[in-house]
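Structure record follows, encoded as structure tokens.
Yeah, one chain of the complex is gone here, protein chain that is, but the others are all in their spots.
For chain A:
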Amino acid sequence: MNQHLFARAKWAFSTRRATRALASDLDQRWDEVAPGQFILGQVISIGQHGRMQLASGRPSTLYPGDLIVMPCGARYAPDQFEGIAEIDPKGCDMLAGGGCLGRMMHRNDRIKPPTRVQPLGRITAPDGQVLDTLNFALPRATATPSLPVIVVLGTAMNSGKTTATVALSHGLTLAGWRVATLKGTGTGSFGDFNHYLDAGSAFVADFTDAGMVTTYREPLARVALGIRDVLAAAEDAGCDLAVMEIADGIFQRETAALIADPGFRTWASGVIFACGDAVAAAGGVAELARQGVHPLALTGLLSCSPMASAEALAATGVPVINRSQLLDPAEANRFAVQVGAQRVASAA
């Protein structure tokens, strides 16, 4: 009886792996809600997010009354919201346009209150199980991937990580490598995902493909397993190497835990650090060094300024590389050799 509701609803990008035909019924056991579970909701009022990102990869303007399907999840975005994975039956918050419903805890002063959504129910399969991003995840990796990984870290949101990730992926692709471009942490969104595809990468995936709508407040072990799963999928796809963006800054909880984890230094073959100025570069390089991580290069907004770049080089001894250099196949190829990339013989 709910099929027409599911058919009418706008399914968010973070549900892109779901088999919609499994959506059968709704339940309202809100006290049992968990991160990743699919929620059917109805838009009450438009706030910060006037549009949502559809599973098909295009944005959709939202109107009060729209039916939407988004997973429940937490969000950590210093320039927007911090929120947790809780659904208030009286009304919940759209924490991310890519598809994340929860309860807002904090809001950046410069943005509007969240778009409000009336939850109608958790979506269940014919067997009564609640549909969850985890149901549709990539298969669990059975072996530790050996793919070389260039990890892109940064000081914060908007420090230039995505620009660097995309440019390096494109430069490496031009140099003839089969590149996997991956996002290891963050909140599901098609913005970065589509930029990665546009770079010509042979394989693109993020933590949503590993079953998480967001990595915020997820245990380190689960985040690490998700990273392993997407790397294994990239390896299965015949990629020679991966470029992986890690969301937010190195002090963000999950990012900090990931870097501090001894396992990080086994799978991260090299690090590029994006930052905005020389002081941030010095602080970031020092903090990473404390964890035994030494970046191959600095990039980001810093690299737009020759003077700031010179200051950063003098302060850290780490070379600064800008977007146009990352796009250059010869420059990008240097990173491939630094992380020990090898041609995969079987790749077409």
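Just so we're on the same page, contacts are C-beta pairs under 8 Å (C-beta built on N, C-alpha and C of every residue); 3 or more make two chains touch, one makes a residue touch a chain; residues count from 1.
Criterion: contacts and distances are computed from a predicted model.
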If you had to name the missing chain as UniProt does, which of "sn-glycerol-3-phosphate-binding periplasmic protein UgpB", "Pimeloyl-ACP methyl ester carboxylesterase", "DNA polymerase-3 subunit epsilon" or "Respiratory nitrate reductase beta subunit" would it be? "Pimeloyl-ACP methyl ester carboxylesterase"
If I consider the whole complex, including the chain that's not displayed, which of A:Pro78, A:Gly283 or A:Pro329 touches that chain? A:Pro329
Going by the contact rule already stated, which one of A:Trp11, A:Trp177, A:Phe190 or A:Phe207 would touch the omitted chain in the full complex? A:Trp177
Take the complete complex as the reference. Which residues in chain A touch the chain that isn't displayed? 173-177, 306, 324-325, 328-331, 333-334, 336-338, 341-345, 347-348
